[in-house]
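Take a look at this one; I'll ask things after.
Of the protein chains in this complex, one is absent; all others appear in place.
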Amino acid sequence: MRFFSDNAAPAHPKVLEAIAAADRLDTAYDGDEWSRRLDGAFSKLFDTDVRAFWVTTGTAANCLALAALCPPYRAILCHKDAHIEVDEAGAPGFFTGGAKLVHVEGEGAKIAPEAICAICDGIRNDVHQVQPALISVTNATEYGLVYGASEVASIGGLARQRKLALHMDGARLANALVSSGDDIADMTWRAGVDALSFGFVKNGGLNAECLILFRTELADEIAVRRKRAGHLLSKGRYLAAQLLAMLEGDLWLENARAANAAARALATAAPDRLVYPVEANEVFLRVTSRESDRLRSLGFDFYDWGPGEIRLVTSWNQQGEGIEKLASAIAAL
Amino acid sequence: MRFFSDNAAPAHPKVLEAIAAADRLDTAYDGDEWSRRLDGAFSKLFDTDVRAFWVTTGTAANCLALAALCPPYRAILCHKDAHIEVDEAGAPGFFTGGAKLVHVEGEGAKIAPEAICAICDGIRNDVHQVQPALISVTNATEYGLVYGASEVASIGGLARQRKLALHMDGARLANALVSSGDDIADMTWRAGVDALSFGFVKNGGLNAECLILFRTELADEIAVRRKRAGHLLSKGRYLAAQLLAMLEGDLWLENARAANAAARALATAAPDRLVYPVEANEVFLRVTSRESDRLRSLGFDFYDWGPGEIRLVTSWNQQGEGIEKLASAIAAL
Amino acid sequence: MRFFSDNAAPAHPKVLEAIAAADRLDTAYDGDEWSRRLDGAFSKLFDTDVRAFWVTTGTAANCLALAALCPPYRAILCHKDAHIEVDEAGAPGFFTGGAKLVHVEGEGAKIAPEAICAICDGIRNDVHQVQPALISVTNATEYGLVYGASEVASIGGLARQRKLALHMDGARLANALVSSGDDIADMTWRAGVDALSFGFVKNGGLNAECLILFRTELADEIAVRRKRAGHLLSKGRYLAAQLLAMLEGDLWLENARAANAAARALATAAPDRLVYPVEANEVFLRVTSRESDRLRSLGFDFYDWGPGEIRLVTSWNQQGEGIEKLASAIAAL
Partner (left out) sequence: MRFFSDNAAPAHPKVLEAIAAADRLDTAYDGDEWSRRLDGAFSKLFDTDVRAFWVTTGTAANCLALAALCPPYRAILCHKDAHIEVDEAGAPGFFTGGAKLVHVEGEGAKIAPEAICAICDGIRNDVHQVQPALISVTNATEYGLVYGASEVASIGGLARQRKLALHMDGARLANALVSSGDDIADMTWRAGVDALSFGFVKNGGLNAECLILFRTELADEIAVRRKRAGHLLSKGRYLAAQLLAMLEGDLWLENARAANAAARALATAAPDRLVYPVEANEVFLRVTSRESDRLRSLGFDFYDWGPGEIRLVTSWNQQGEGIEKLASAIAAL
């Protein structure tokens, strides 16, 4: 059983069914009936007018948003361990035309308003230093921590006050939401989020992610940037259908609940080993190399995460017996 | 029946089956077993060592290749009606960091060595004028004309002589090959092609295209550029499986033959109305607006293409009765 | 005597004096007293509030303006022989992050509103084709023709109507103004120009050009872009002092009058040989190669400009006997 990443999990059967059901001739690009239903479906979900753009990767969703929110000569404030900083091959620099990422520190890849203020205050307001244009937060974070809606709202308030935009990398937003119990509108636009990378692939999708614009006036620009970056697929209905299938009957929440429950089960097995509280579907454990060997010998696979630590990411389809066995194995270490 | 574009056709059932068969956990990105089989499968097809990269759009395939072959301060020679020039939202400028597209003229979007030479000779060799770095040809062209292998070889020879690279946009390469009867190796690397955008989506694929590098030393750079452009999907197996299904039993050739046959049937119905010879799966006809209204009233849809002309693109699944009816309708105009 | 380009002429003595007079300690960059006087001096000249930025090349002035007026995903409409298109090594692509230059045709590098309209109308309004963002005109043109104020106003009106910005490359604006007799305000902002590259180096300056913003709200962005492009010199006073010296007592107009007069003298010597009317300080003549050899043997140097044509550019310091000799030599051919 593999716990490398929710990235590697299979797609949910309903997603595959939706793809098959979309397999007929329609208009190319995003002119098809599925794509044309997205704005409405997501506007309903968010209880406000949004513009929804399918893309195939979180990197594309993140960086299209960053490019629209940050001119090439300004900076993006993010955690030093943010995905956009460490795991996207410099994509933000490419999409924005050379904007700078400025690091904010914080436990578990979570950033606090105070830390953001400190960074901003350290930037001289002149033409020599790069002035910030926006804040990007990841929810749940790269270490599985969750910002509650009120925490996002604090950052959003700060952003408004400093005239900065706010982007949320929600590759695991579903996991964050079912963990915090917050309303999706409170977690996003009501908290000041301007653009959201709404993740589905880690949560049972096949290859459709969604970029949500709350600042709908950016939609035309994003549409062009998507095309220009080679992200306007010619048969868009196969992406749109995936997203609609995920929303249907709240499949996206159901999947996230399953993944979170699996992580919680593992966390409960070894509360003293946790590097971070387990708030979503990632579990970081302190283990010796003998202990990690032991787990691997029992058929569990995962990443080492620095010396003496391992990372286990649970997926929508990892439930029941397998998880129980791993939990027992961890408890028995 | 719609003849807007082969872009809009459904995916072939075998492609969908392959996707379904790949729906199990494997390694993320391109570490899965399907993706790892691509280099071998395409090397066999091309009878030489190649590196094969799945991407989701022709624009991505084209522009990743262009960026690796052309530094930002040089130019790409292409036909003024090339897809990269007119239909990719300026993607070449984005991917290369501002390289210039220089136009070559030629009937039916086909360029001849002499025309390329004339353009090159008109560029002063100094730092003020942008020097060319590569030639890009589309085969079949945007108007459905086909370069035979020997024609490509003439351009390839010129490219070598002028120290230019050669890229082929093969969004409809399958259609060109079944039309010319040439060998795929003769049409590409043996003719001097350095990188090929090998199209599958217009030919029955769902959303997988393939960038083929004959200059395999560029592979590491392309791998990074693909990631950096947000084109490294996390569940790559669903793309790789499509490509393998297309190669299996030469499905890609079978589909192209069907599409070309349909186009030929339409062409035969109205030889005097043809704007260009029909060599692949595109048919450009001279019709009055009354005549095009007539065709539409019979249930056929297509684009107007300038005054007095229409474009009909046939797809892998358009055969039999529908095509015959349209052919008759055209003949009866 | 050399007529290659006004680029190569010496600086006017008063410019050198001004540099020497500025040779004392002051604040770095553009905080010095000379730089701080520029906005006022140019606002007075233009009879409206402007922001004036010294730079060292016309390319920098042009491309900083283009970058502020055109996002990377849109296009700049300019003549196919415009300096930004043919003689700046692709600088517009670099500064804008990959915007496209779209060519407009017209005699003598002059573009007419109708030609601009035709190009605009040919661009489909969708995400696949690059939409125009601005028009750039050169006055005097690369072939020495002059747009009168009312001609610029026609283009400016069209620009407003089509929601396009308007940039003027005024590398030889002084020559255009003394030729047309128009008021500088009528020729620029009152005609709808948003940003002007105001040339001084070809007109007796040493190495200071000036970017004038009529849309002053772009000033902060331009200030940052100038720094970011390495164009914020640390001892800016030596540039500002040059510009002030050129404005002082209308030296810039005096110099342009001298250069234009020299060109007119040459044109008068051979009215039948003129390729274009001589409206500024460039003279294009039809001569045989024997004739051009003859002129060279008499000690006159200049560029061949295509087969059977030569280009002579006159400078602020070319007057009197030398010009008369050349005029006689041309007349005697």
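Labels A, B and C are assigned to the chains in the order they are written; within every chain, residues are numbered from 1.
Operating definition for what follows: contacts are C-beta pairs under 8 Å (C-beta built on N, C-alpha and C of every residue); 3 or more make two chains touch, one makes a residue touch a chain.
Worth saying up front: this structure is predicted, and the values here are computed from it rather than measured.
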Using the document's definition of touch, tell me which of A:56, A:96 or A:197 contacts the absent chain. A:96
Hidden-chain contact residue, picked from the options C:2, C:37, C:80 or C:325: C:2
Given the contact definition stated above, which residue among C:27, C:289 or C:328 touches the chain not shown here? C:27
Take the complete complex as the reference. Which residues in chain B touch the chain that isn't displayed? 71-73, 97-98, 127-128, 131, 221, 223-228, 232
Where does chain C touch the missing chain, residue by residue? 2, 4-5, 7-11, 13, 16, 19-20, 23-29, 55-60, 63, 88-91, 94-95, 201-202, 206-207, 224, 227-235, 238-239, 315
Contacts of chain A with the missing chain: which residues? 72-73, 75, 86-90, 93-94, 96-101, 127-130
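Just so we're on the same page, only the chains that are shown with their structure count from here on.
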What is the chain whose Cα centre is as far as it gets from that of chain A? C
Using the average of all C-alpha atoms in each chain as its centre, how far is it in Å between chain A and chain B? 34
For chain A versus chain C, what separation do you get between their C-alpha means, in angstrom? 50
Can you give the whole-Å distance between the Cα centres of chain B and chain C? 42
In chain B, what residues contact two or more other chains? 88-90, 94
